[in-house]
Each structure stands twice: as C-alpha cells, then as structure tokens.
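As you look at this complex, bear in mind that one protein chain is not there, while each of the others sits in place.
Going in written order, the chains are labelled A, B and C, and every chain counts its residues from 1.
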Amino acid sequence: MKTHSYTRILQWGECDPAGIIFFPNYLRWMADGVDQMFLAEGIDPNAAVAPGTRSGIPIVQLSMRFLGAPRLHETVIHQISVERLGGKSLTLHHRFLCGENLLAEADETRVWATFKSPENSGLNPARIPDRIRAMLAPETGNPPDTTGDKEEE
Amino acid sequence: MKTHSYTRILQWGECDPAGIIFFPNYLRWMADGVDQMFLAEGIDPNAAVAPGTRSGIPIVQLSMRFLGAPRLHETVIHQISVERLGGKSLTLHHRFLCGENLLAEADETRVWATFKSPENSGLNPARIPDRIRAMLAPETGNPPDTTGDKEEE
Amino acid sequence: MKTHSYTRILQWGECDPAGIIFFPNYLRWMADGVDQMFLAEGIDPNAAVAPGTRSGIPIVQLSMRFLGAPRLHETVIHQISVERLGGKSLTLHHRFLCGENLLAEADETRVWATFKSPENSGLNPARIPDRIRAMLAPETGNPPDTTGDKEEE
Partner (left out) sequence: MKTHSYTRILQWGECDPAGIIFFPNYLRWMADGVDQMFLAEGIDPNAAVAPGTRSGIPIVQLSMRFLGAPRLHETVIHQISVERLGGKSLTLHHRFLCGENLLAEADETRVWATFKSPENSGLNPARIPDRIRAMLAPETGNPPDTTGDKEEE
C-alpha cells in the first residue's frame, strides 16, 4: 500500500503557551499531508469535477494517541500509510516522530465523495476511481477490501 | 456610521509560547467581527447570489498598530466602526481593548464583490446595495463618499 | 458528573473551500470549550502554579466520529460531559449538534499535569486536586474511578 513521508518544523504560531504543539494542528497536518500525498501523484482530491460540483475526501472517523509533543522549532517527521482501501472509503495511518521518538499516531477513515458547490447540500459518496486505486495499492491485484463501507453503500 | 462591539476571551489555542495572542488571530477576529456585524442586521455578506456565484467582501488594504497584547484568558473588547462608505468599497476601523487599555487598532478597506464558485476566476466589484448602505450609514442623507474607489471603477 | 454546553456560529475562517467546517477546528473548539467549562467555575486549568511552573491538561487519547458538518454561519451546540474522573486523568465526551442533528461526537482523555516553562522539559502528571474533583463530580461521594490511570501512576 502507498506510503508518504515528509518533514516539517514546528512553527511559533503552531505552539501553545506551553511551548509545544497546539494539538489541533496535528489534524491540520494530517489534512495537508494527505492532500500532498495525492498531489505528488498528480491527483487533486479536491478538484472541481463539473460546473458547480467538487470532489472531496471528508473524514468520517478518527482515533488518535498522544505520547509526546514536539517543542518550538523541532523537526517532525510525518509518515502516512494507506491501511485499508475500500470501495468508497479508505483508512490512513499517521505517525508523527521526532527522530526515533513517536509523538503521536492516528487512524482516520476518509470517504471518496462529490458535493455541490457553493450550496453544499450534502455529500455523494462515490466509488474510488481505478486510477486512484492503482496509485494507492499499486502492488496488489487483489479485489478491494470493502470492509467498513457498509454505512456508505 | 454603523458601529459594532462585542467581547471575547483569549483562548489557549490563540496564544503563542509567549502566553499572549498570536497576532494573526487579530485578523481572524476582524474577519469574524465584520461578518457578525452584518449578520446581526440579517445580512449575509458571503451569501450565494445565483447558482455558481457568491458574494463577498475581500480585503484590499490594511494598516495596523500593536500597542499591547492580551494574555491567556483575558477579556478583549473588539470595537468596529464604519469609517468610510464608498461606491464599491468601505473602510472599517477596529479597536481591541483590555478594559481601558488599547491593545491594537486597525483600518481595513473591503470591496463589495461577487465571484464565481468554486472556480473563483476573479472578483467582480459591485456597487454596495442600497439596503446595505442604509444599514451602514443610517443617519445621513448624504451621497456616498466615493473617495478611494478610483481603482475599482 | 459535570456538563457544560454553549452555542457558537461557524465563521468564514473556520470553513474550507467546501463551505463546511475545516474539521481540525472541532478540536480547537474542544480545547476552548473545556477551558471555558473550568473557567466558568473560577478554575484556570492552565494557571502558573509557581515561578517557572505551569499547570495544564494535555490530551493523551482521542476518538471521534463525523456524521455531518456545519455550513457557513450555522449555529452549533457544543455539549461537554465528564464521562470518567480518574486519579490523574479524566475522560470528556463532546457532542456537536445543529438543532437536533448530531454532527460529530468525540471522547478525549486528558491528564492533570504540571510542566516547566518555557523550557518544557516534560509533563509531571499529578493527582486531580479535591476542589477540581468536587467541581467535576459534585453529586457523588464515591471514591474516584482510577480505571485508565495505570499508565500514569
């Protein structure tokens, strides 16, 4: 399955008065990182797909553990791996490290969807397209795991 | 001219490691406060105006002075006043206070505009509608000041 | 157990290009809301407790479900309830609603701690003080539930 990794420096405006990361910024990094993983493959997961219609990959589930916290100006390694590729959803695993030191990890489930813009009258989950599927799970010829897609079908 | 005032408490996540406001949050407050000033009058300055078209009041100019800074959990009074009401733009004055103590003040110019969504192929400045004009400058029968609108006409 | 509820309007700068909440803002609301729950009782959970030492309630675990999403300028009800009160930690349940419509819910575990400032050389978990304990679980004379505190003791 696909993995993506990059490093970032914890900025002044991302810290709280304790001098460590204000923890909601981890989620912002997760949103940024997943988009970058797709963009690096030439895929814009938020592209306009038709006049007044946009694609998107909204989050539906998240679980996260916080073991440590980066301090101001520390370098953080953010690793993303695709854990599960379903019919209309995928699960991503995130790890945040300072050197060898695991700071936090998270699992999040995203849905492949389109929505009307700007009214946004609701999401329409859609099957993950084959070219996306090939990018996320290039090494297997296996049929997609549809576990966890029950609520979307 | 219209004025609008409200109070807010400086939150943990709005502070930097110095334990004071991370200054870009003043601008977020300005964006929030101006929207609230309009919403309190029943006007949504960002409303969809047609399929695929949205209104907006983007900023074009800002000047700001920082005299002090609120600390974690301090109560801040945010005062907004309409300083100038032009044909297609308006200038707002913002004051941030802790009690009697002026922390910061700003002048910003906003343009009344519409844009295509979601492509956002550019802004179309438009004349501020009469009902908005009446709300922003209720006490005068004077013609609008068009100073500063040169670039937009 | 203690509950706390308040309403907020989803602001322009809290939305993403889909016109709905940028989901990390839910976590910022959770951080703000928990602080406000304590502050409303006259307790500052982030107070300086000695020269160079500050208290804090860092998050160690989070699980969250996203069922819907508020749109620009919608009113959101944020309900917080204390689910578990341990020796050195507590678990909070969060619900976000638009009217009767549940948008998201989360469980988070926080640790009662102190840390050195500004160096922040690590957290020292501490027993939740009795006056805090009385505020969070006023109606029971039961001994605190210490489940889930194993890792901290």
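By our rule, contacts are C-beta pairs under 8 Å (C-beta built on N, C-alpha and C of every residue); 3 or more make two chains touch, one makes a residue touch a chain.
The structure presented is a predicted model; accordingly, all values stated were derived computationally and were not measured.
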TODO: Mind listing the chain C residues that contact the chain we can't see here?
DONE: 12-13, 15-19, 22, 24, 48, 51-52, 54, 72, 117-119
Open item on the list: Across the whole complex, list the residues on chain A that are touched by the chain not included here.
Closed with: 9, 11-13, 17, 28, 31-32, 35-36, 39, 44, 46, 72-73, 118
- [ ] Spell out, residue by residue, where the missing chain touches chain B.
- [x] 17-20, 22-25, 27-28, 31, 46, 54, 56, 58-67, 69, 71, 115, 117-120
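Note that only the chains that are shown with their structure count from here on.
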Open item on the list: Measuring between Cα centroids, which chain is at the maximum distance from chain A?
Closed with: B
Task: chain A and chain B: spacing of chain centres that average the CA atoms, whole Å - done: 33
Task: Whole-Å gap between the CA centroids of chain A and chain C - done: 24
Task: Contacts with two or more other chains, residues of chain C listed in rising order - done: 17, 28, 31, 46, 118
